[in-house]
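A single protein chain has been removed from this complex, and every other one stays in its place.
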Amino acid sequence: MNGERALRRVGDLAGLPTSAQGPRNLVWWGNISFMAIEGTGFALAIGACLYLLGQSPHWPPPGDSLPGLGWSGAFTLALVLSELPNLWLIRQVRAKSIARVRLGMLVMTLIGIALIGLRWFELQHLNVGWDHDAYGSTVWMLMVLHTSHVVTELVETAVLTVWLYTHEVGDDQLGDVEDDADYWTFVILAWVPIYLLVYWVPRWL
Amino acid sequence: MSPDERERLHAVWADRPGLLGFLGTVDHKRIAARYIVTVVGLLFLSGMLAIDMRLQLSQPDMRRMGPQQYNEAFALHGSTMLFLISVPVMEAMALWLVPLMLGARNMAFPRLAAFSYWLYLGGVLMLWLPHALGITPDLGWFEYPPLSGPAYSPGHRADIWAQMITFTEVAALAASVNVVATILKMRPPGMTLARMPFFLWAMLVASLMTIFALPAIMLATSMLIADRLVSTQFFAPAAGGDVLLFQHMFWFFGHPEVYIIFVPAVGFVSSIVETFSRRTLFGHVPMVLSILAIGVLAFGLWVHHMFAVGLPRLGNDFYTAASMAIALPAGLQMFCWIATMWSGRPRFATPLLWVIGFIATFVIGGLSGVMTASAPLDLQLTDTYFVVAHLHYVLIGGALFPLFGAFCYWYPKATGRMMSERWGVVAFILIVGGFNLGFFPMHVLGLEGMPRRIYTYGPDMGWGTLNLVATIGSAIAMLGGIVLTGNALISLWRGKPAGADPWGAPTLEWAARSPPPQHNFEEVPVVTSIAPLWRHGDLPVMTGLATDRREVLVTSVIDAVPQYRHHSVGPSLWPFVAALATSGMFVASIFTPWAVVWGAIPIGVALVLWFWPRRPRSATGPLARR
Amino acid sequence: MAGAAAVNGGRSPVPLVALLLTGCSGIQSSLDPAGMQAGATFRLFELMIVMCGVMYGAVLLFLGASVWRVRRQLAAAPAIEPADPGLGKGLWAWGGVIVAGLVVLATGSFFVERALAAARAREALQVRVTGHQWWWRIQYRTPDGRWIETANELHLPAGRTARIELGAADVIHSFWVPNVAGKMDVIPGHTNVIDVSPHRLGWFRGQCAEFCGAQHAHMAFDVKVDSPAAFDAWLAQQGRPAAAPADAIAARGMAIVTGGACGLCHVVRGSAATGRAGPDLTHVGGRRSIGAGTLPMSRGALQGWIAQPQALKPGTMMPAVPLDGADADAVAHYLETLR
Partner (left out) sequence: MNARGAIAGLALIPFLLAGCSREARQLASDQPQTAPSGPADPRTARYAANFYQVSQGGRYFTWYGCGDCHGRLARGAANLANGSRHAVEALYTAIAAGQSGAHSDYAARVPAEQIWQMAAYLHDLSRHEPARNRRNALDQQGEPQGNRWQGPLQ
């Protein structure tokens, strides 16, 4: 009984499926909401950087050297290219091809590890300390913000990969893989403006 | 549903008994109730701080408190009211009401709801435990650098404040994501967006605003902590930083926050007006448009908190006009509510009294808001008692009065008992009367030059009489608050049994039992009207949700067409553990930056275990168990 | 400003009533303007209070009417989305009234903003004010380009605009003399400028309006609006070094001030006391109050302040200086004679 009211049965839901993919899935909306939160965080950090940049006559201030282009270029290239296997992975998820999904996740994990390696060297070549001046602080803020997303994404991918290889895979897990892949795309997209802001805007100014 | 099935359904949704059940519950009603109890306790503490401060100010040159105690009192009062009460209590109301109003069995992400509460509790302890130990933040509810920076705020007081915010904002963001997903994807069949009750619109808008506003404060306080902990230079002008950056980011959050608190209150008022006027809300569409307009406009106004910092005058004119513009949607809402009463048959029970008190009080706050929105006039008003009066009219008159109304309105649903109407009226008169007596004189005090946040003033300033009146008024309002709480507590066992629908209300939550069972509804209600319970005497339902496992119905975003039956996760200790691990990291990060690195590991482990899917071992692939 | 004044005419009685009700002293009140800027904002305030009062009355009237309205027999069943043609029109009309009111207020606000900006163009007296935790350093530029320093007491010539540059030594403060003009924040790393054009002679009071730490409450200053001649005389007098001690007690006081603790933080121009950390004491005896508005000036107050500053203004940077009774009296006497 629902309270004191008489019920009138007008339909039955038993025939509905018990899972769904993409935007039909409830979890997809949670994932997209967290992207909105973090995207806002990125946008505000970029806004803060632009604000400080606009306040100071020189960016970087005289005496600071520009961040190195080598390792960052390699990182950026690798990151952007990683979208190709990522798109392939999403297609395999839609096709529900378990073996290829497992393989795709393994590849993405390895790519993630490689990217962390590149990022490590990239951070060595920022050529400014975070405590040196506001320019240094801003650069490091943007880098730390993005690196933390790469690390989080890598851990999630790695854990999911291990799980996929050791367990029976159901539709819910395919949904998880898709959310994970979507998130990877988000991490790539977030890097583009940060890369320009950290490495190229100071050179163009 | 057969008795057998019913029993199975109960068993599936029941919590485990004992401590583990307590810690692991994912029942949205239980979680929301914890929020409410915590908030009521904090309201009491925060009110006592207010009374303490009012006594100190009641006459010139009082020596009850020294500057340090007073500064701690207003910092603690403001931070608690804004971060630990106003925003969380609105989330709590959403957590409790949204699934019930949707005819759903639980929130979209039940464990996330539990995590929200535990982390919020961490934030409460983060502020109040150090206070008990004598380490209280003492710089107000917004702590501008450089006063809050490493050089002028030695020690950990400012860190505690900043991390308390991180705690509560993470909790609030998690709750908002939950509410958004639930409202968008778990509406019952037939509840298209056009038929969605206004309250749900309000909660949807408030949650979306939360998602876009709160990252700003988290970023601002994180930068502040970085300045204090690892010597970054964001707010050090001598190293190219800028102290105003903090103010911009704080108010980019701070202004929408006011509406994040107010918009749910608009939802409460609309629900109450509708039920007690015995007609659906007049102007449903304009009302929805008006809160959407508020939601958008609120993000464009933050600079009106900063008129006195010396920004370019052109910007001042723009922000003046934009800030005043928000009076239009708010004014239209007023019209719609009064028009609903005008054209209905109002029954003046306590919830509706609160609405009337709300309108009469909040409009004053709105109009004083128009005054402070004017850049040149604001130069006289900002940082004075005029603003203190304004913000209390807006937050207490505009959000707490509707909340008290909502409390009286949904109390019978939550407890199964009615509150005493007589004592309800007494509390109403004491609170509304005392509040207006206490806070209206502050407008005049501000105009007479009394700045805010001063712990004392000289006898020659001539502010004594009005301050004494303000103190008396606040004490009366506090007394009313105690009557209200006492009424609620006593009614728990002395109140008349309420039945499912004591007010004859139109929305779905009144179709559930009072108090609702853990799974809320046995069958899925079907909605054919904006006022489903007024449309039919009986309730159209759909059967077929599982009774042997936790299942909720997921529908399409616009038209609420059933899409699939979603497995809803059960009780788990991991949200609690994850919140504990997160709290540990936040607390430790005050002392060393390495906490962020090492503290992430237990959090990661807790999250992995939280989300670990339980399925059989693999029979295929290279690692298969053969 | 002209627009706002034209809409509203002269003074409305509303705020005056409030003023009378409370018996406020009015030396620190935005309701009793004594300067061009404060006057312009006050007229805007009057316009606002009248229009907002009317709006509030309208809301209360509508609310009261809907509560007490005699209702015809309505159907017992609740109404779902009834047709409300009359109310629909009312909603539009209400919206129109709000928009019209906001347009008037925004326009008035714009004109006042412009009037405040117009003062910028004029020739002005140059003043620098520095906010310290918890006092004000004040410096005047003389016509011959020197800077003359004083503290916690701002003198302004009537009928002339003073351009005040605001700097912060430590944290954010806010410069506010409500009778003369609105406030302007004093922000480290920024130099804000506020123009004030007082036109009524008399004593007023200013106070820090942005929370700045423990003693935010006692960070006030006196403001004296003088006739231009009196101001020039005052400024010339402020530029002179301190008077030599007139008697033996004052000489003893001077020796303690210059050779003891005082001179490390305070400057008495023309003596060996050259500290820069605290307020300039060269003409302290001529000021109206001490401790940034904490106490009215008197020999007893000076003695108390020197002996027990932390009891009078807990947290102040002024330390307690241990002096015996006779020495304390001598110092107070000496400072009192520094006019």
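We call the chains A, B and C, going by the order they appear; numbering starts again at 1 in every chain.
In this text, a residue touches a chain if its C-beta (ideal position, glycine included) is under 8 Å from a C-beta of that chain, and two chains touch if they have at least 3 such contacts.
Note that the coordinates shown come from a computational prediction; the quantities given were computed from them, not determined experimentally.
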Touched by the hidden chain, restricted to displayed chains: A, B, C
Selected residue (touches chain absent from view) among B:53, B:239, B:395 or B:408: B:239
Residue touching the undisplayed chain, where the options are C:88, C:286 or C:315: C:315
Among B:48, B:129 or B:490, the residue in touch with the chain that has been omitted: B:129
Missing-chain contacts mapped onto chain C: 128, 130, 137, 139, 147, 165, 167-170, 188, 191, 214, 259-261, 263-265, 274-277, 310-311, 314-315, 317, 319-322
Contacts of chain B with the absent chain, listed as residue ranges: 22-23, 34, 37-38, 41, 66-68, 121-122, 124-125, 129-130, 133-135, 138, 146, 149-152, 154-157, 227, 230-231, 233, 236, 238-239, 576, 580, 583, 587
Touching residues (missing chain, whole complex) on chain A: 131
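FYI, only the chains that are shown with their structure count from here on.
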Overall pattern in which the protein chains touch one another (line/ring/star/complete/other): line
For chain C, residues that touch 2 or more chains besides their own: none
Residues of chain B whose C-beta touches two or more other chains: 241-242
Residues of chain A defined as touching chain B within the complex: 1-20, 23-26, 29-30, 33-34, 36-38, 40-41, 44-45, 48, 51-52, 55-56, 61, 98-99, 102, 130-138, 140-141, 155, 159, 163, 165-170, 172-173, 176
Touching residues (chain side chain B, partner chain A) in the complex: 108-109, 112, 173, 176-178, 180-181, 184-186, 189, 211-212, 214-216, 218-219, 223, 226-227, 230-234, 236, 239-242, 245, 248-249, 252, 499-501, 510-514, 521-526, 533, 536-545, 551, 553-554, 556-557, 562-567, 604, 608, 612-613, 615-623
Footprint of chain B on chain C - complex, ascending: 15, 18-19, 21-31, 38, 40-41, 44-45, 48-49, 52, 55-56, 59-60, 62-63, 65-67, 69, 71, 74, 77-82, 84, 87-88, 90-91, 94-95, 98-99, 102, 105-106, 108-110, 112-113, 116-117, 170-172, 174, 176, 178, 181-185, 187-190, 192-193, 205, 207-217, 293, 314-315
